[in-house]
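Omission of a single protein chain aside, the complex is shown with its protein chains in their original locations.
Chains: A and B, in written order; residue numbering restarts at 1 for each.
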Amino acid sequence: MRGAMHARWAACAVAVALAATACGGGNGGGSGDAGAVLSASWGDPQNPLEPANTNEVQGGKVLDMIFRGLKRYDPETGEAKDMLAERIETSDSRNFRITVKDGWTFSNGEKVTARSFVDAWNYGASLRNNQRNSYFFGYIEGYDKVHPEDGGKQTADTLSGLKVVDERTFTVKLTQTFSTFPDTLGYNAFAPLPRAFFDDHDAWVRKPVGNGPYRVESYTRGSQMSLRTWEDYPGEDKAQNGGVDLKVYTDNNTAYTDLMAGNLDLVDDVPAAQLKNVKNDLGDRYLNTPAGIIQTLAFPYYDDAWNKPGTEKVRKGLSMAIDRKQITDTIFQKTRTPATDWTSPVLGEDGGFAEGLCGEACEYRPDEAKKLIEEGGGLPGGRVTITFNADTGSHREWVNAVCNSINNALDNERACTANPVGTFADFRNQITGRKMGGPFRAGWQMDYPLIQNFLQPLYYTNASSNDGKWSDKEFDRLVDRANQETDTAEAIKLFQQAEEVVRDRMAAIPLWYQNGSAGWSERLSDVKLNPFSVPVYDQIKVS
Amino acid sequence: MPDQHHEPEHAVAGTGMGGTMDLGVDEAETLERRPTGPDGTGPQGRPRSLWSDAWRDLRRNPVFIVSGLVILFLVLISLWPSAIASGSPLACDLSKAQQGSSAGHPFGFDGQGCDVYTRTVYGARTSVAVGVLATLGVAVLGSVLGALAGYFGGIWDSVLSRITDVFFAIPVVLGGLVLLSVITSNTVWPVIGFIVLLGWPQLSRIARGAVITAKQNDYVQAARALGASHSRLMLRHIAPNAVAPVIVVATIALGTYIALEATLSYLGVGLKPPSVSWGIDISAASPYIRNAPHALLWPSGALAVTVLAFIMLGDAVRDALDPKLR
């Protein structure tokens, strides 16, 4: 173990030099062996691991380990803190001048400069590169040239709104005022990229190189990625362990079984069927914390049956017919919390989370539910179906439970039926093709912990995730005003007013806030989940 | 009786001469089951055909009677489930989820708080219909095509077998998602049709193999030499000798088809909710086997009894048709 000891000493030396982080004995939970590697469950990312191309949590996990952006969301509070950004200055919330900290490099030794960011963002925005997350750059001036959404020809390769000033400084010009723009920069799509990404793209995708606390040691597609602590990592959040082996599992239940058998150290998605056994199996080596995810039922507003005046009463009635508490207690074993607004508790009161904003419309009141639905003209066609996709996630159970709850409240065994769709792709096609005939499953995992992210993409007219095509002038106006507001508190107030419009029209029925869950082996301590329900790998100690 | 036969067997086991014992039993069985006397033996027996002989045998076979009664019971509760279950299979109260048995609810509650007894009774209709009708469809289509391929051989065999191969290639999940998702009818028929469409190749191959073997028998060759027609050869001489493996595969497949219905419903392309079937309940209860095994036990048990009844029925029918037994 001499090698490991040496490495640990070196790691502490670097850490001490940068900041006075606790080193050596460790605190409370147990002393960690900084050289020890832990194994964790993983799912195969669906897209190539490019920062602007990763739109699901499994790929996001890795990016979170191997990249650091201008900002980073605090693993506990979710607050956007400067990471590589030394300064982000603006006078009008439209033109930003960003200075990158000195001393940062990629793990291959290349310096992280202003250009690393500008090149990465230009790459991510360009239509030619097919990046799923392009729209994150949509506020930057020139986006319509590099990414014409109407099917026109791409007329530029770079965003005119991005300008490199010197090695460490660049400017960003937006098409409109957007006061919280700096706080969005912690999202993975805004990560810097080394030249190696552009020079030998295939090699980079096979073995990504970034500037985070871990570096990829080996990557076998579809089975395992070995990440090791990057010893020369210049940041303060240096990894407390020797590395992480991410193992691809075909099923989260198998990962859980492997954890119980001692073959795996960390499972970050405890299967629903095992929640009842988790105390028994793992004792206190289990964590269940709020994450920035809300589940809702969206409605097809392109269908007149749901867009008539008065239907908001029907929607409210449906909402009041759902016994959220019983479902979250029984089906989810308290790993979800009944929703009382349209955002998430991880935002905090200051960030715009308003507990109880939904009021009695989100409480279980079967009698009033029945009355309201009758007042609103009854269910369209006398019945309602809840559409969901059957292939991913375990949606069937809660959809059935919601339907049973509605049926019990309305005293009609066939008022609500579940409507499974075979594949996620088909489900999405039916949504984008406007073929939904009733409420359907909608979930939102935040990109960044801002109230704006819970409202604008979902309810603004024609927004990217406004699947029900809901549209309300008052809501749009309030969001526009909020985005222009430079004072954060004022902006949040305006967003909340917009949320009240959502409530009054019951644009979508909020169901519950989803928690992140994790279970781990006896070797680990200091396991935490960030507000995105991703384990904070770098803080985990291994003994 | 068994004891008498056991002793000599043990005595000769070392020398490998135990074969006599088996023959002894056989002779006894054969004698017992030969109520019609010697003239029922040959296929040429004018007054009684092979098939009516078989029927005569069956009626006296206790195995047949028991399995027949079980199947009759299943059919009756499929038609009138409310006769033995008063509640509604769709009345579910989540507060009772996964609870064990209690007064009025002998089988307990499932994960959604529905009464397992009521659901098991009501599930019979769909499951028995899917199991029996799909098996019949597969058996008829598969054995006819398989027998044609095996009997005629040559170009018939080549064409039919290669068609079988193409059907074999279709993955069930893909087939279900493509063929069933376009159908909106909420009856069991599309599911049955789908299972027949994808299930016949297996049986066809078994039937083909059995027919290829059976047609080599001397008496078939002799009958052919005597100028028997194809249909007579097939029905009289080959079918009784080739039917055994078909029955075996079909009776087991019946159980797997009932489970397959659940897979399809699970994919959202089988029966649309709120359908009730054993398969659906079994697959819903499976993940919770550690906490609520009873929710799995009862529908699985019902499925097992059904399969048992049909396996026994199949055995009895096969015995009755076996010419070597008379």
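Quick notes on this structure:
The working rule: contacts are C-beta pairs under 8 Å (C-beta built on N, C-alpha and C of every residue); 3 or more make two chains touch, one makes a residue touch a chain.
Keep this in mind: contacts and distances are computed from a predicted model.
Think of the chain that is not pictured: of "Alpha-D-ribose 1-methylphosphonate 5-phosphate C-P lyase", "V-type ATP synthase beta chain", "ABC transporter permease" or "Stage V sporulation protein SpoVAD", UniProt labels it "ABC transporter permease". Within the full complex, the residue among A:R87, A:R221, A:K308 or A:K334 touching the omitted chain is A:R221. Note on the undisplayed chain: of the listed residues A:N108, A:S160, A:Q176 or A:N429, the one touching it is A:N429. The residue from A:G109, A:G151, A:P309 or A:G382 that touches the chain not shown here is A:G151.
Although one chain is not displayed, its contacts with chain B can still be listed: residues 13, 15-20, 22-23, 26, 30, 158, 161-162, 165-166, 168-175, 177-178, 181, 201-202, 205-206, 208-210, 212-213, 216, 244-245, 247-249, 252, 255-256, 259, 282-283, 286-287, 289-290, 296, 300-301, 303-304, 307-308, 311, 315, 318, 322, 324-325. Panel shows chain A; residues 44-48, 55-56, 127-128, 130-132, 134-135, 147-151, 205, 220-224, 247-251, 253-255, 257-258, 260-261, 263, 391-392, 422-429, 431-432, 442-445, 457, 464-465, 467 of it touch the chain omitted from the view.
Quick note on the criterion: only the chains that are shown with their structure count from here on.
Chain geometry summary: the mean Cα position of chain A and that of chain B are 50 Å apart. Taken in their complex, chain A has these residues touching chain B: 253, 271-274, 276-277, 323, 326-327, 330-331, 389-391, 396-397, 400-401, 403-405, 407-408, 413-414, 417-423, 426. Contact residues on chain B toward chain A in their complex (touch as defined above): 88, 90-95, 97, 111-113, 176-177, 181, 266-269, 272-274, 284, 287-288, 290-291.
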